[in-house]
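Every protein chain of the complex appears in place save one, which is left out.
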Amino acid sequence: MLLGKVIGTIWATRKYEAINNYKLQLVQPINADEKELGSPIIAVDTIGAGPDEIIFYITSGEAPIPMDVDMAPVDASIVGIVDSINSVIHSGD
Amino acid sequence: MLLGKVIGTIWATRKYEAINNYKLQLVQPINADEKELGSPIIAVDTIGAGPDEIIFYITSGEAPIPMDVDMAPVDASIVGIVDSINSVIHSGD
Amino acid sequence: MLLGKVIGTIWATRKYEAINNYKLQLVQPINADEKELGSPIIAVDTIGAGPDEIIFYITSGEAPIPMDVDMAPVDASIVGIVDSINSVIHSGD
Amino acid sequence: MLLGKVIGTIWATRKYEAINNYKLQLVQPINADEKELGSPIIAVDTIGAGPDEIIFYITSGEAPIPMDVDMAPVDASIVGIVDSINSVIHSGD
Partner (left out) sequence: MLLGKVIGTIWATRKYEAINNYKLQLVQPINADEKELGSPIIAVDTIGAGPDEIIFYITSGEAPIPMDVDMAPVDASIVGIVDSINSVIHSGD
């Protein structure tokens, strides 16, 4: 899974039927320090992430699993909202 | 899913049978500001996107789902046409 | 799917049995202007592409579908030979 | 599979139910010389890797297999902890 921040929402009236009832979030991939990595992707959101929240998302063939349909043409889904990241303290090694 | 713009159509008379009845669009990946990202890919279009339209597409094993066949050797499909992108306003944070 | 050009053939006597009867082509990924993109990959060819032909290929879990076997350890297959690319004329926008 | 080092743990109370009982490790991809490669990813850990341990992980659709559930929205899992890497000695070739 990858870390990201919700930076917007996609509006699309003409789209494949199976994704009609799902929110499509614009997600900026970030690293653990919230630095932006590459370009935003579009992910289905079944968790209810709000703007600017740090989330993690999947991008494989498992992406449709959080949805209530058998199959869906989806390759990225938000699966959790990050409370905190407990990093290994490298300075004390 | 990723954002892209339809920039052309691929013509191929010799191709795998299961994709014979599908339109193959040349899609330029873009970011939310319509800046080009990398090189164009080829995506099956079952939505009816026109030239220069902003679309979003999937690239995983779910790509054949919008098609009317059980299996198809396809790894990218257009699944929606973008009306607008509602971005989080960062300047007001 | 991605555009590529057939630039060679791989010979391998010791290989996994399910791919024994398939031609393994060395394919150089290219863009719509035939500019080379990255390094060549190896793709199964069930279409009969010849040297220097422009083809498109898939790289996902659907790659084994063009083959006559149930399962095959294959992650790239040539699925069509390009006749022409009909690009959107940007200069007239 | 790719080499990585466990560099932290992700805490997320709001997440997709199927991953509720799994530890989510922050993993820094590394090469065989422990040099960092790109940005950290998040992987499910069913092996019990500790902080700073060298592990290898998978990132494909097989990632949910180590889990005790039928399906899970997971695209990266730790599958082993590295004891040592026995490299080919190139200097003696």
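Letters A, B, C and D mark the chains as written, and numbering starts fresh at 1 in each.
Just so we're on the same page, a contact is a pair of C-beta atoms (placed from the backbone, for glycine too) under 8 Å apart; a residue touches a chain by one contact, two chains touch by 3 or more.
Because the structure is predicted, anything quoted here is derived from the model rather than measured.
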item	value
Those residues of subunit C which, in the complete complex, touch the missing chain	6-16, 18-19, 24, 26, 39-43, 51-52, 59-61, 63-64, 71-76
Residue ranges of subunit D at the interface with the undisplayed chain	1-3, 31-32, 37, 46-48, 56, 58-63, 65-66, 77, 79-88, 90, 93
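Going forward, only the chains that are shown with their structure count from here on.
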item	value
Labels of chains that are neighbours to subunit A and to subunit B	none
Relative orientation of copies subunit A and subunit C, as a Cα rotation angle in degrees, nearest 5	145
Copies subunit C and subunit B - interface residue numbers shared by over half, same or different	different
Gap in Å, rounded to a whole number, between the CA centres of subunit D and subunit B	31
Whole-Å separation of chain centres (CA-atom averages), subunit A against subunit D	19
Residues of subunit C touching at least two other chains	61
Arrangement of touching chains [line / ring / star / complete / other]	line
